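All protein chains but one are shown at their positions in the complex.
Lettered A and B in written order, each chain numbered from 1.
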Amino acid sequence: MVIIEPQGLSALFDALKQKGYQLIGPRVVDQAIIYDEIGSPEDLPVGWTDEQDAGVYRLRKREDARYFGYVVGPQSWKKFLHLPILKLWEAQRDGPSFEIIPNDEPVPKMAFIGVRSCELQAIAIQDRIFLQGDFVDPHYRSRRENIFIVAVNCTEPGGTCFCASMDTGPRAQSGYDLAITELYDAERHVFLVEAGSPAGETLLEQLPHRPATEADIQQAHQLLEQAGKKMGRQLETEGLKDLLYDNLEHPHWQKIAERCLSCANCTMVCPTCFCTTVEDVTDLTGETAMRIRKWDSCFTSDFSYIHGGSIRASTYSRYRQWMTHKLASWHDQFGTSGCVGCGRCITWCPVGIDITEEARFIRENPVT
Amino acid sequence: MENLEKILAQHPFFKDMSPEHVAYLAGCAANARYDPGDFIFRNGQPANQFFLIRYGKVSLEIFVPGKGAVMIETVQEGNVMGWSWLVPPYRWHFDARALELTRAIVMDGECLRKKCAEDPRLGYELMSRIARLIEERLRATQLQLIDIYGKD
Partner (left out) sequence: MAAVPDPMIPIPYRIQTVQRETDDTFTLTLTAASSEQIAPFQAGQFNMLYIFGVGEVPISISGDPSTPEKLVHTTRAVGTVTQAMQKLKPGNVIGIRGPFGSHWPLEEARGNDVVVIAGGIGLAPLRPVLYTLVKYRERFGKVVLLYGSRTPEDILFRRELEKWRQRFDMEVYITVDRATGNWRGNVGVVTKLIPRAPFDPYSCVAMVCGPEIMMYYSVLSLRDQGVPTESIYISMERNMKCAIGFCGHCQYGPAFICKDGPVFRFDQVEHLFNKREI
């Protein structure tokens, strides 16, 4: 572990750019912190933080000038790996036949700056879906293989965070090339950096740095320890899968549906939700056809449509599908929870439905 | 008589019924045979028979003016038909027409009612079996009604 100064951060960005990486990181746009292309540390949300609660997200000025003093914004890194809209292939008509032209557009090398631990876990979960099953998604794979991850340990959990419950944070455990802890106090502003891969190691060598002292490591450790205790939400996961399976007909689903707008926000902001639909389109001449894959949501009525109607016609069944998928059937399908405790579904729900609260209610009022 | 008793005992409807009860009921039974096209009973006529089909096939149908005979169900070997003799006004609500050469045991409804009244234990046993048939028929009718193979 080493210590770099804020200028070292610039050197890191430059080194990544030199290696051909496009830098993607947090920046303030339209009163939210989003992930976008960035050029230098000045593009980071320096001195900003975000206040979050159920259905609430506000940017606030910090009293200090920390680079990473915010929680997480509406977006997650999935939009760079599992694209919201992707052309799968094109087809060219050829008389009564056609020819398929695969989409092998070059994929950019991307460096993700400021990946939180919960988000690392979310990427690992999507890896299981798209890389580790019977089939591999070549589009996800080509992007995934070309990223460099700079994780930032979370010392500032938000009002809707519960990664400590899900065992997915706040400290980055694995899946990064470099992990940074921002150390900020009256005396200094430095970054404690740890390499998590040979590529990270090599890069770190090139940056101006000094070895970390025991005190530096202790300070980071304490910050993370405190962060773990500052979670805005909590979710009891013990026996949760069976609890939900046993309560598929709980009247509470109907109560949630009275509030749920079936707007699909929770699925769009969720860093693990992976559902997609496809659209087949042709150009005006009808000579070229295209198959496009788009993010989809289990909250739409089309989602479960089968000749004649929707399987999940009512809102309660859609919310139940989503929540039991996240917290129960995901385990059966992928050997892990589908929830990393990032809290986005709570923050971005326009009516403030809170997955931790709904799970707690069912736990406290089971119908079996 | 002994022969009829044996046939009754072997019919699925009387499966596991006590031999005494079967023997008692056999007094109401007679053999019958129908050629293809024969009407076994007709809608509106007095109903006084319970049929245990041994062989062949019978169509239960309703005649709809302008549409002709609409087949509701076919009944065959191992099935039973007719329970209108159970409840007033003891009249058939369908036509029953043999589609093939059909052999059946016909049990006299009045005779059955009398025996059931005399021996309530037997009566309960018989009614339970018929209730089960009615339930099965109702369930089948519901399935036909929702048109499960239909487009919408």
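Before moving on, here are some points about what is shown:
Here is the rule we use: contacts are C-beta pairs under 8 Å (C-beta built on N, C-alpha and C of every residue); 3 or more make two chains touch, one makes a residue touch a chain.
What you see is a predicted model, and the numbers here were worked out from it, not measured in a lab.
The chain not shown here is touched by just one of A:Gly20, A:Gly39, A:Pro84 or A:Gly133, and that residue is A:Gly133. Across A:Gln22, A:Ser165, A:Ser197 or A:Ser304, the single residue that touches the chain missing here is A:Ser304.
Contact with the undisplayed chain is limited, among B:Ile72, B:Leu86, B:Val106 or B:Ile130, to B:Ile72. Against the chain not displayed here, chain B makes contact via residues 12, 57, 59, 70-74, 76-78, 99, 136, 139-140, 143-144, 146-151. In the full complex, chain A touches the hidden chain at residues 88-89, 91, 93, 96-98, 100, 102, 129-130, 133-138, 141-142, 145, 245, 248-249, 274-278, 280-282, 286, 289, 291, 293, 296, 298, 303-308, 311-314, 316-317, 321, 325, 328-329, 332-333.
In this text, only the chains that are shown with their structure count from here on.
Chain B has its Cα centroid 67 Å from the Cα centroid of chain A.
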